[in-house]
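First the structure, which I've put down as structure tokens, then a few questions once you've had a look.
Removed from the display is one protein chain of the complex; every other protein chain stays in position.
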Amino acid sequence: MKKGKPRILMKQAIMRRMILAMIPSIIAAIYFFGWRSLFVVLVSCAVGFLTEYIFAHRRNEPVTEAVFVSAIIYALILPPTIAWHILIIGMVFAIMFGKMVFGGFGNNIFNPAMSGRAFIYICFPVAMTATWAPAAQGTWGALTTWSTGLAPDAITSATPMALLKAGQTAPHLLDLLIGRLSGTMGVTSVIAILLGGIYVFYTKTANRRIIITIIIFYALANGFLALIKAPGAAGLLPALMGGGFLFGAFFMATDPISAPRTRPAQIVYAAIIAVSTTIIRSFSVFNGGFMFSLLLANMFAPILDYGFKLRSKRKGNAGEKLRTKSEH
Amino acid sequence: MSIRDRAWFPIIYMFVITLLLSAVLILFGSATRQRVKNNERIAYERAVIQSLPIDLPARLSTSQIHQIYITNVYDTTEASAGALRYIKHDTLVGYALPIQGPGFWAPIKGVIGIAADGKTITGVSFYEQNETPGLGGEITKMEFREQFVGKQISQSGMPVQFRAATDPLDENSVHAITGATQTSNRLSRFLNEQLAIWRERITARQ
């Protein structure tokens, strides 16, 4: 990514690896939805950088590279047809209210990318949910087009998750795997996510405990719902592979700042996300299940940490069992 | 020892102040009681008249509303199945069915007008609601209400369907309010429930 002078930009090795891990998803976004996707990513990076710069400059602090991670994640979980002004408003909000007002990097309670997305999701519900661009077909995908959102059938397209909710048949699993589906930009392709996901898992860039717990609990919850044939349940595999769940599990729930730091708290935190995502996706009127769950769990992260620290102190072996996650 | 130092003084003092202030409130309250009552009555009468097929001037004074109401709107009878009757020159022109149910914040009360055929909707109007202004509150706006005019009450299933703003409409459906899912759902539920009951009763009478 961009190399700045040390005073302007703080180098963060973890964040660089995160960015690297998301490149497959960016490529998938360009391949399926056109070159506009790349510009959406670049614009949100630029806006995010500027917003953080304005705040950090006043405090004589460098801009953190984490801002690019937030910006890329934010861009990848938006619809490909996202209007530019909405993109910018959400990004400014994400960095300003999601991060800088709490005191900048390391102090934010909520995941900045998700808070930005939640803001525009509630602010512009029509723009965020009504139209979805179809994924380009053919060998060359959308590599020759600016945006598939300009196609005439863009308006009628619905995301697999919305279709599931409306009681229609689940999409073909192979489609989910490759990602040739309409949906948010960077998260339709399970293969691309797994490529990056395995990288962050293997290099321990992202917290393995959170990733594993979240996937297990999510699978259990959905498996249970499928087993009792609950109305609205998606079924195990479509649920696991659809709607950017994996993207969230690998790249968002593992955000080292907004996730808890003690081990048992991380497990509880991951379980909260997994179970409430299942509940919201299956039974509520909203589609943004992962978004709301993550923000909810973020809220509980500090008190979970506090509670478990207190408990271990009472047991008298503080610092032994609960080694904080600290730096990698 | 001055009077203010006596143990009973605070009690008497509180008592006197309370008496004074509540006396003023009671006076003011009773002076405006009739007015408040009239306001509520007029709001209801206005809703009834707005739901009926009456050509109205843009601004209607309260006395005009009341005038129309007492000359043309008749109480409910066995045959009208709980709806008020709108009668002009001795012929039945339409029904006005009062409906009410839970909204998002507080109960919604309104009136739905139906032509004499018992099938064509002539209008809807709400006289009591506390939905979020700009979202659920849009149910009181013309854009939402005039959708109902001319719609047919479906003779089976849901009398009037509420559809998403992007879906196409037919003669039995209207668009729900975008961004106010809860208000739309609740309104749809009680409006349809009560309209369905009326539909059964009116067809039984005919």
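We just call them A and B in the order they show up, numbering each chain from 1.
What we mean here is this: a contact is a pair of C-beta atoms (placed from the backbone, for glycine too) under 8 Å apart; a residue touches a chain by one contact, two chains touch by 3 or more.
Following the convention adopted for this analysis, contacts and distances are computed from a predicted model.
**Student:** For the chain that is missing from this picture, which UniProt protein name fits: "NADH:ubiquinone oxidoreductase", "4Fe-4S dicluster protein", "Putative spermidine/putrescine transport system ATP-binding protein" or "Sulfate ABC transporter permease"?
**Tutor:** From the choices "NADH:ubiquinone oxidoreductase", "4Fe-4S dicluster protein", "Putative spermidine/putrescine transport system ATP-binding protein" or "Sulfate ABC transporter permease", the unshown chain carries the UniProt name "NADH:ubiquinone oxidoreductase".
**Student:** Pick out which of A:A83, A:L177 or A:I279 touches the chain that's been left out of the picture.
**Tutor:** Candidates A:A83, A:L177 or A:I279; residue touching the omitted chain: A:A83.
**Student:** Touching the left-out chain: which of A:F119, A:F201, A:Y218 or A:F308?
**Tutor:** A:F119
**Student:** Which listed residue (B:Q100, B:T132, B:Q152 or B:N172) would be found touching the missing chain in the intact complex?
**Tutor:** The one listed residue touching the chain not shown is B:T132.
**Student:** Quickly run down the residues of chain A that touch the omitted chain.
**Tutor:** Chain A touches the missing chain through residues 83, 85-86, 97, 101, 119, 122-125, 127.
**Student:** At which residues does chain B meet the chain that is not included here?
**Tutor:** Within chain B, the residues touching the omitted chain are 4, 9-10, 13-14, 17-18, 21, 24-25, 28-29, 32, 35-36, 39-40, 43, 105-106, 128, 130, 132-135, 179.
The definition used in the following text is that only the chains that are shown with their structure count from here on.
**Student:** Spell out the part of chain B that touches chain A in their complex, as residue ranges.
**Tutor:** Result: residues 165-166, 178-179, 181 of chain B touch chain A.
**Student:** If we count contacts the way the header does, which residues on chain A are in touch with chain B in the complex?
**Tutor:** Counting only chain A, the residues touching chain B are 125-126, 130, 155, 285.
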